[in-house]
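Worksheet: the structure to be examined is printed underneath.
Removed: one protein chain of the complex. Kept in place: all other protein chains.
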Amino acid sequence: MEPDTGRFETYSDGVFAIAATLLVLEFSVTSGHDLGHQLLHLWPSYLAYVTSFVTIGIIWMNHHHTVSLIGRSDRTFLFINNLLLLTVAFLPFPTGLVGTYLQRDGEQAAALAYAGTLVVMAALHQVWWGYARVNRRLIADGTPDSALRAVDRAYVPGVPMYGAVFLLAFFSPLAAVVLTFAIAAFYLPSAALFDR
Amino acid sequence: MEPDTGRFETYSDGVFAIAATLLVLEFSVTSGHDLGHQLLHLWPSYLAYVTSFVTIGIIWMNHHHTVSLIGRSDRTFLFINNLLLLTVAFLPFPTGLVGTYLQRDGEQAAALAYAGTLVVMAALHQVWWGYARVNRRLIADGTPDSALRAVDRAYVPGVPMYGAVFLLAFFSPLAAVVLTFAIAAFYLPSAALFDR
Amino acid sequence: MEPDTGRFETYSDGVFAIAATLLVLEFSVTSGHDLGHQLLHLWPSYLAYVTSFVTIGIIWMNHHHTVSLIGRSDRTFLFINNLLLLTVAFLPFPTGLVGTYLQRDGEQAAALAYAGTLVVMAALHQVWWGYARVNRRLIADGTPDSALRAVDRAYVPGVPMYGAVFLLAFFSPLAAVVLTFAIAAFYLPSAALFDR
Partner (left out) sequence: MEPDTGRFETYSDGVFAIAATLLVLEFSVTSGHDLGHQLLHLWPSYLAYVTSFVTIGIIWMNHHHTVSLIGRSDRTFLFINNLLLLTVAFLPFPTGLVGTYLQRDGEQAAALAYAGTLVVMAALHQVWWGYARVNRRLIADGTPDSALRAVDRAYVPGVPMYGAVFLLAFFSPLAAVVLTFAIAAFYLPSAALFDR
């Protein structure tokens, strides 16, 4: 019996939405200090929150669109999908690190953890899609080649882009996070699949 | 290919429900003090919790109703929708600040953060709806004009109302939160879309 | 336009499932003490967790069943539904208090907060159902009277039962929690709607 893809979509959708909404738990303030001052100095947390929330939103849409092209699934595909969700669900932790450590001791480690998570996520996206696409293994019948190529174009640049973020984090953690934000705000939407 | 709106509804519904349910995590007590006394003095947290929970519930219903009038979506609309969700998912943080700081040092900053979040959320609601409505860009065929005008009436007062809350927060943070509660309890239901 | 009930079911289902799953966050241990010893002495937390998880599961099933009898909804009903969800989503906080304070100073306040939340929840259930049922206001056409009476029997004992828990909490907080557990384990399933 080949499972319908609806089986893992509910679960995947849930993990994406929950991971995005849990990001807010990384904000915190300390009592005994001026609150207004603290809220202004939380800007690294705001930057990290917006970057991760927008990123998760867009990769959710790409994930959702890609699944619509997939007509069947198998054990390996579901296992890769699960690993992909594992990295998405992990994102609140490095996001919180960036918010806490940016512009302080430890900012390089925080930015590397953040960028590293994104590199792994992008790589798993490509493995996930590649597994389904090779010889149209899991592709729904009647899907035009152009639709497959559009998905290729969305996933292929992920690893080099987030790899560049990772390298940049060695020199300027802040610049690395800003580049991640720029990717989420400008690149991802333009490459996104959701209005093709 | 124009995506069906169902694609982003699951994700949006999830974010609204999770954000509302995460509000409870902002409650906390300190060991070593009389618990009964502490629970009574948590009233700012109860007020903030009820206000935010009711507000999220009603804007979810408006969001859900509005989406039912929308027949297609595009990249820009989905991006605005994502920013809207970002502000909804952020609400537990300023709600927690209001609960912790009301009637203490820092209450003005807490109330301003809370009201500011609501102003941004109301503004994004209007941009979101305006984008879909202009020239019936994304409106489902056959939707009567009266249904569009009902949505207008629900979203237009948001920015001035929460703007008033923001201004009031400079003078009386408590009054600002009470006004937000009154809007959620009295105004929003009467302007709400869900039984039109 | 009368909204279909599906509109608020997704949101309600989400809040119930999230509230139940957030209960686990109330567990905590302190470093520097023997972990095995601590885990054994966490039994009030285990008792509170199991009690609340089972309770939420059963009231979710009753809620879900009741909604299946409802054919339309209106503004007031949705507002009451939202207040009901608000109390369900609040439950992790008093559950955590019971887990932390049982058998310590403050146990009475913790048990009263817990029982009080359950009384309010039971009362809102009855208001919610009563509003829909009076003159079959929101009941789906063709629903037999026997189905309505089954729901009556499920909701009517809630307030007196949890009222008894509340009173018991003044004398023995532990007994009050045990009674709540017994209600969840024995009474609720027998009165439950889900296999009528």
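As written, the chain order gives the labels A, B and C, with residue 1 at the start of each chain.
Here, a residue touches a chain if its C-beta (ideal position, glycine included) is under 8 Å from a C-beta of that chain, and two chains touch if they have at least 3 such contacts.
Everything numeric in this text was worked out from a predicted model, so none of it was measured.
The chain we do not see here touches A, C in the full complex.
Summary of contacts with the chain left out: across A:40, A:86 or A:182, the touching residue is A:86. Which of A:97, A:118 or A:139 touches the hidden chain is settled by the complete complex: it is A:97.
For the chain left out of this panel, the touching residue among A:14, A:44 or A:158 is A:14.
Screening C:25, C:140, C:167 or C:182 for touch with the missing chain picks out C:25.
Mapped onto chain C, contacts with the missing chain fall at residues 13-14, 16-18, 20-25, 27, 29, 31, 34-36, 39, 49-50, 53-54, 57-58, 60-61, 64-65, 147, 189, 192, 194-196.
Seen across the whole complex, the unshown chain contacts chain A at 1-3, 7-8, 10-11, 14-15, 18-19, 22, 25, 73-75, 78-79, 82-83, 85-86, 89-93, 97, 100-101, 105-106, 108-110, 112-113.
Note that in this section only the chains that are shown with their structure count from here on.
The chain with its Cα centre farthest from the Cα centre of chain C is A. Summary of the copy comparison: rotating chain A onto chain B for the best CA superposition needs 90 degrees, to the nearest 5. Chain A and chain C have Cα centroids separated by 36 Å.
In chain A, no residue reaches two or more other chains under the touch definition.
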